[in-house]
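Here the complex is missing a single protein chain, while all its other protein chains stay put.
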Amino acid sequence: MSSTSSTISSIRVSGSRERIAGLGNILRRNPLLLIGLIVVIAWVLGALAAPLLAPFQPLQQNVAERLQPPGSPNHLWGTDELGRDIYSRVLYGGRITIPASLLVIVFGSVIGSVVGAVAGYLGGFYDELLMRLTELFMAFPTIILAMAVSSALGPSIQNAILALVVVWWPSYARMMRGLVIKAKTNDYVEAAQCLGASRFYLLWKTIVPNCLSPMLVMTTLDVGNAVLTFAGLSFLGLGPEPASPEWGRMVAVGIDYFDQWWMWLYPGAAIAFLVIAFNFIGDGLRDILDPRMR
Amino acid sequence: MSLAQYALRRILLIIPLLIGITFVSFLIANAIPADPINTNLPPSQLNNEAIVAAFRAEWGLDKPPIEQYFTYLGNLLQGNLGRSIKTRQPVAEDIAKFLPATIELATVATVFGIFIGVGLGIVSAVWRNRPIDFIARAVAVIGVSVPVFVLALLFLSVFHAQLGIAAGPGRLTVTLRDPPTVTGLFTVDSLLAGRPDLFLDAASHLILPGLVLALYIAGLISRVTRSSMLEILSMDYMRTARSKGVRESIVVMKHGLRNAMLPIVTVIGLSYGNLLAGAVLTESIFAWPGIGRYMFRASTSQDFPAIMGVSLLIAFIYVVVNFVVDILYYFLDPRIRLS
Partner (left out) sequence: MKLLRFLAILLAIAMLATSFASAQEERVLVIGHAESTDSLDPARGYTQTTGVIHRALYETLVTFPDDSAAEILPMLATDWTISDDGLSYTFNLNPAAVFSDGSPVTAEDVVYSVNRLKNIQGSPSFLAAIIADVVADDADTVTFTLSDVSPAFLANLANTAFGITNSEVVTANGGSAAEDAATTDAALDFLNSNSAGSGPYILESWEPQVETVLVRNENYYGDAPYFDRVIITNIPEPATQKVALESGEIDLALDLTSDQIAPLEGNPNITIFRGPGNIVHFLLMNANPDIGGPMADPLVQRAVRMALDYPGYAALWGGVQPGSMMFYGNAYSFAPEQGVQRDLDGARALLAEAGYADGFDITLEYPTFTFQGVNMDTNAQKIQADLAEIGINVTLAPAELQVALESYRTGQEGFGYWFWGPDVLDPIDFLSFLPGGKVADERALWTPDVASEELNAMVAEARIATDPAAREELFTQLQAYTLENSPWAPFIQPDVQTALAADLQGYVWHPQWLLDVALLSRAE
């Protein structure tokens, strides 16, 4: 048993070593990946350090200083309809949107991967059953299903995350199933099988790890999507409560203040740059892990 | 496998899926916690038992959920989707009224998206890893990354409010009357009615929301086009074609693009299906009376017949689009015919 696993892992490790050796090259050749990494790190640091960086509390109102344009003495990015500081709110907003989207991805990918792996590995009846279920959920467009679920549960951050997980897992299930089926036919799996590895061991220790790199690309590419959809739900009023500095919510309020463009442009740009950055990273990772694309 | 055989097999797979869809949409609609009685009767009637009972009977609320589900299925088979609680019109009629607006928008957006997306993708693939590739890829990423609701506000603010060069929200300038309904597509109906003025007005109102949605689709399409083209361009027969002295542009367009079509068609089909439903954000900013906005209103006002009707319709469209994509595969990918 131990010999099997070491052989298998050595196969994998040598593979990733080659890849890592190319990383410096890739980063140099793919400036977009670098830009993406920098922006994401900046956004995460901004959210983490919000209490230090923000001149005001995100919920602090001051009706006397409402609707100040950017560049006002106290307010770099201006103020909103209740005199709250936009810059401070955008910084704090990252503390909601970023973790919420990551949670959606984590829960969605884990649930989806388990379903997909089981379906692909067991095959037959279980495969049919699980995949029909997956297809069923995929038949509803993301935003519609999320809208229906979160309106049934009532609007809140938790329910928005839950609604998104419900619509998020099927694509992972499908992807994982495909990968597992492909991996099942690999020589080393058959080799391990011959050596008497248990079914469970095979699936989790040899097959699934080999499916992780494409899954990683998919998850990275997907974070941007999760941010977009979470912000979209929040924009529709199905996310965090009204006063929350969540970005999508801030843009929604800004619609009534069309001329006060700073109310919607800054939070909107915060979403856009974050999603662009995640997509640059995802694209870059795909380049590294899937050489055909280079 | 013949086309008929292939199509039949696909259709047989669809039926259980459709039944499952009705069940899921029923579950969702019934998960809404509030009692529709309270939201839909005036308070003066809430104490009138005759009225409350009549309302429950009308909507089948007096029966156990399972029975409600089968009643619903039975009505469905007769094409009866029930009556919207909010608009008080039959859901099927509501859908017939709101869907064309969405179809018109989604179609325009997809056409724009194909032109922009395929163009960017080809440029990217042909000049791979050159500066122009990075620019094209960056544009594609931006397209899929900027939230449509932000893009919509930005476009409205710049092109409509500031520069005044594009029409604003709505399908038509409000002073104009809708063309007589034939297809429900204003651009088509206005021409059928012999009203070029209406056509121009309707078309101009399609530009901004169409572009907003198109950029997203273009982003998706250009990515797929690029990778698909790269794969094809590296194939032997492409090299053969080049070595035979065929002009590069012809190699790319005729041999390359044609063979790269398969994944592109898939992504176009899927994104079109998604647009029909997912345009809710764009529709709400552009005051577009489409199906997404109808669904949004239904879901915030606990209008369960409408929620079910629309979920069903959209899932159905998704299934049909998938089916069409499969059939296209049959023509584009000879391997299916052989298997």
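As written, the chain order gives the labels A and B, with residue 1 at the start of each chain.
Here is the rule we go by: a residue touches a chain if its C-beta (ideal position, glycine included) is under 8 Å from a C-beta of that chain, and two chains touch if they have at least 3 such contacts.
From a predicted model like this one, the values you see are computed outputs, not experimental measurements.
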Option touching the unshown chain, where B:Asn30, B:Asn75, B:Thr107 or B:Thr173 are the choices: B:Thr173
Sole contact to the chain not displayed, among B:Ile11, B:Ala54, B:Met253 or B:Val320: B:Ala54
Given B:Leu156, B:Ala202 or B:Met295, the one touching the chain that is not displayed: B:Leu156
Positions on chain A where the hidden chain makes contact: 59, 61, 63-64, 66-67, 81-82, 155, 237, 241-243, 253, 255-260
Residues of chain B in contact with the chain not shown: 34-35, 38-40, 42-46, 48, 50-51, 54, 86-89, 156, 160-161, 164, 168-170, 173-175, 195-198, 200, 285, 287, 289, 297, 300-302
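One rule holds for everything that comes next: only the chains that are shown with their structure count from here on.
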Chain A and chain B: spacing of chain centres that average the CA atoms, whole Å: 24
Parts of chain A lying in touch with chain B, wherever the complex brings them together: 29, 31-32, 132-133, 135-145, 147-149, 151-154, 224, 228, 231-232, 235-237, 248, 251-252, 254-255, 258, 261, 264-265, 268-269, 271-272, 275-276, 278-280, 283, 292-294
Residues of chain B defined as touching chain A within the complex: 16-17, 20-21, 24-25, 28-29, 31-33, 129, 134, 137-138, 141-142, 144-150, 153-154, 156-157, 161, 227, 230-231, 273-274, 277-278, 280-281, 284-285, 292, 295-296, 299-300, 302, 307, 310-311, 314-315, 318-319
